[in-house]
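Please find one structure pasted underneath; my questions will follow.
And now, chain A:
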Amino acid sequence: MKYDWQWSVFLQMASDGSGTWLHYLFVGLLWTLATALAAWVIALTIGATVGTLRTTPIRWVVRLGNAYVEIFRNVPLLVQMFLWFFVMPELLPARLGDAIKQMPPPWGSYVPAVLCLGIYTSVRVAEQIRAGIQSLPRGQHMAGTALGLTLPQTYRYVLLPMAFRIILPPLTSEFLNVIKNSSVALTIGLLELTGRARAMQELTFKVFEAFAAATVLYLLTNLIIVLLMRVLERRLRVPGFIGSAPQGTAGH
Partner candidate 1 sequence: MFSGYDFDVIRRSLPYLFREGMTFTVTLTLMAMTGGIIFGTLLAMMRLSRFKVLGLVAGGYVNLMRSIPLVLVIFWFFFLVPYIGAWIIGADQPVAVGAFLSCVITFTMFEAAYYSEIMRAGIQSIPRGQVAAGQALGLNYWQSMGYIVLPQAFRNMLPVLLTQTIILFQDTSLVYVISVTDFLGAAAKIANRDYRLVEMYTFVAVVYFIICFSLSYLVKILQRRIAIVR
Partner candidate 2 sequence: MIEFKKVSKWYGSFQVLKDCSTYVDKGQVVVVCGPSGSGKSTLIKCVNGLEPFQEGDVIVNSESVGRAGANLNRLRAKIGMVFQHFELFPHMSVIQNLNLAQTKVLGRSREEATEKSTALLKRVGLQAHAQKFPGQLSGGQQQRVAIARGLAMDPIAMLFDEPTSALDPEMINEVLDVMVELAHEGMTMMVVSHEMGFARKVAHRVIFMDQGEIVEDASKDEFFGSPRSERAQVFLSKILHH
């Protein structure tokens, strides 16, 4: 049993005529990154807010935060993707819904994908932030209060700066997760890296060349991000403080 490898396929013209297949996959990688980055902005904003709120002493706020986390954690990403793409436009007022449905490609897929991934990831970011804040010694909070800082000030100047440094490594892996998870958007028609590898396989029948190339591109992206984050971690390191990150154990 032999598979007929034919790597030269990457130099042939892609079916959409925009360039070679290599170029075609590379554009896919750019869409992957564009989706992941936009989703990451949403995830960090909402995640930091929800995560912080869940550590406050205000009971109903904590409950609301918990409910948010539970809802988006217990529904599969793909199902959420379908909810954003198929269901959300129907539930909105008719004019807005129609406008969303009529967005030209790829934006009609891109926008729901970003929203979906952003909110899905925000839940995991929120968990990390909460764990990070709760891993700080209780005395830190009291010291802030004792200095006369208000609760928001204590968070802003005392707790969050330390918490963010502690959870930088798990946040890195969450960012890597967004990149990987963005591949789910191919189900709603976004031609990101995996989607393009799949399309290339269908059009050229070069199954393993296409998937191997996508795999290598994912690995390289991972490697670059991990290296960049290491530099960032070193820059932000607080002298004399050995950060012990709360272990995110189960997960992808």
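Convention: a contact is a pair of C-beta atoms (placed from the backbone, for glycine too) under 8 Å apart; a residue touches a chain by one contact, two chains touch by 3 or more; residues count from 1.
How were these picked? Simply put, all candidates are chains of the complex that A comes from, given by their letters.
Computed from a predicted model, the values in this text were never measured in an experiment.
In summary, of the candidates 1 or 2 that share the complex with chain A, the touching one is 1. Taken together, the chain A residues at the contact with candidate 1 in this complex read 1, 3, 70-71, 73-80, 82-83, 86-87, 90-91, 176, 180-184, 186-187, 194, 197-198, 201, 207-208, 211, 214-215, 218-219, 222, 247, 249-252.
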